[in-house]
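Data block below; observations after.
Certain chains of the assembly are absent from this excerpt, and the rest are unmoved.
We call the chains A and B, going by the order they appear; numbering starts again at 1 in every chain.
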Amino acid sequence: MIDPVELHATCLPFAEARTLPAAVYTSPEVLATEQSGLFGRTWLCAGREADIPAAGDFLTRDIAGDPVILVRGDDGRVRGFFNVCRHRGSRLIDDSAGKGLARIVCPYHAWTYRLDGTLARLPGGDAAAREQPGLVPVHTGTHDGFIFVNLDPAAAPLALQLEDLPDFSRFQLPDLRVGWRRTYEVQANWKLICENYSECYHCPGAHPQLARLSDLISRSSRPMEIGDCYNGGPMQLKDGIETMSLSGKRTVTPIPGLSADDHRYVYYYVIYPNLLLSPHPDYVLTHTAWPLAVDRTRVECELLFTREALERPGFDPADMANFWDITNRQDWALCERTQLGAASRGYRPGPYQPAEDCVHTFDRWYAERLAALL
Amino acid sequence: MIDPVELHATCLPFAEARTLPAAVYTSPEVLATEQSGLFGRTWLCAGREADIPAAGDFLTRDIAGDPVILVRGDDGRVRGFFNVCRHRGSRLIDDSAGKGLARIVCPYHAWTYRLDGTLARLPGGDAAAREQPGLVPVHTGTHDGFIFVNLDPAAAPLALQLEDLPDFSRFQLPDLRVGWRRTYEVQANWKLICENYSECYHCPGAHPQLARLSDLISRSSRPMEIGDCYNGGPMQLKDGIETMSLSGKRTVTPIPGLSADDHRYVYYYVIYPNLLLSPHPDYVLTHTAWPLAVDRTRVECELLFTREALERPGFDPADMANFWDITNRQDWALCERTQLGAASRGYRPGPYQPAEDCVHTFDRWYAERLAALL
């Protein structure tokens, strides 16, 4: 399905490298390989601890094609389970989120599980339950307020995967709360979304609103940071611009304690494979991407604010939310037309342009992993 | 696609057996194997003789993905043919049922067939017709008023397949007539529907209406009957309950001549692979299941009554029909959520519970046949 020579060409040093072969964007076999070998064996950002603060609070997620429950137990721990009854395989929970669950009860035969996954009751009584196994667990971990899951039973620790992630502690991520959220279904491969986010070469023509706010060349004037699990870096706000929003002005309290530099920059990081993290002086923008098909990706976008900002009377995220909703949609349209082109035999892997260094970094990260799976 | 070891585990004695591997519910390759090797080579219930009582009455059916005409000939015999013109392959009949057909005329080039499938006329005249072959026949047979078809040109006799079927003659099936009919499209594999029907372990929680009428443990108090072509058995009506209906009361004349025992029980049989037969004291409930996709099944449900009951002024099946429509929909919802779970890598074949002996019987019947096809 994929020519290893083409994948290798993506892994060459920047000047000689070629963009990814078309099939990685169009082949259902590649997607199946990604779902089993990449998304099925990597720590993926699946939400935030603040989404399920109390015992019995839960999220359900489709992870690499598999339904997963994330639930906070009576002991305060977040655990993950396949959303599948151990008895005959019925889906357990339909809602995408909820609060205050005491037990997980299967709607089919009423098998009843505790929040730690053990079986509490069978129709035949508590004694019968003791002999049966509980829910099949899924590894979970947390970092900086984010919940990560890994479907691989033999998963290495999350900390190992995030070993060289930059320190974002000054942005107080665990304490931030969601002030706006939107889900998009983009008719494009998930990697096109990561690549699009990894360069601003397209910004002058494609993002007139963004181009008014941000110094588009700053990404190359200050070198990008490139690590094992991420790439990204800063873009400078133009003079007189306080944040990324339709007005360019701040309308909420900034995150306290940031440096003067942090007030002049917005940061954009791709944390492999599916988290886009963008700290601003007054809020943090996140995207998580979930492949649905070779040409379809679900993207969840959130704006996170300090509790102080959120709880202030008259809090209104519209200025920022409308800006990012407009910019998101501009980007999805570009990703979608690239999806159409990648499906053509007229597609040719080509050289990266100077402003596409982070695209190359992401592509090489991906190509190395895919090559290992073939 | 399927690990033979897993199929073998389903065939073990009850105590050690494991439920079917997930792929039998989710793999298109398994469905293709079933359609060619199981549904394509087995006698399948396709309707009832009473549906086409007179010469020229017909049904069309999609059998294992193939369009079939069932038509009663001038000689009173029911015959089956592929619904495909012998000339260039045009579909012949669009309607799902009809009456009084004299000839089958292809809408493309007007090739004209007799009801026995022989060619009667070509545009070039009757003489030319004599040199051409007729419609491709499909084996048909009848039993107890039901019409069965078998796409296999080398099909063994129907009687052999139904050799050990219990005697239902006291229910006078050939004389019963349809009083209510509903077609459902269930988003679940056909086997989940058979399994669901094979146990009442789910009834207490899932069927409150049914639980009011029927003694749910009776299925285990009186042993299930298990044969080569079927499994099933009785469930006792609760005291004061006369039949399965919303009111629990009989509103139509009972089937004459039944024993006192038959007035106290409802019987539920799975007749492999696609007929569910449920005699009641005053009517007979039938379901036929037709796979459309690995995760989609068409189910036709009928209520059959004596002609006396049907022809009585004011006949109204609503009390029974509404009960079964509610119960059907409860079951389909459970099957659909099990389909969702079976598609997950969190699905694990597990032990059968004591109340699931008939599920095991059905699954073993299936696993043995699938294993022979791999």
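FYI, contacts are C-beta pairs under 8 Å (C-beta built on N, C-alpha and C of every residue); 3 or more make two chains touch, one makes a residue touch a chain.
Owing to the predicted nature of the structure, the values given are computational and were not obtained by experimental measurement.
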Open item on the list: One sequence, 2 chains in place: how many copies belong to the entire complex?
Closed with: 3
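The rule is short, and it goes like this: only the chains that are shown with their structure count from here on.
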- [ ] Compute the distance, rounded to whole Å, between the mean C-alpha positions of subunit A and subunit B.
- [x] 47
Open item on the list: Help me check something: in the complex, which residues belonging to subunit A touch subunit B?
Closed with: 40, 65-68, 81-92, 94, 107-110, 122-124, 132-133, 136, 138, 151
Task: List of subunit B residues in touch with subunit A within their complex - done: 19, 22, 195, 201-202, 204-206, 334, 337-338, 340-348, 350, 353-354
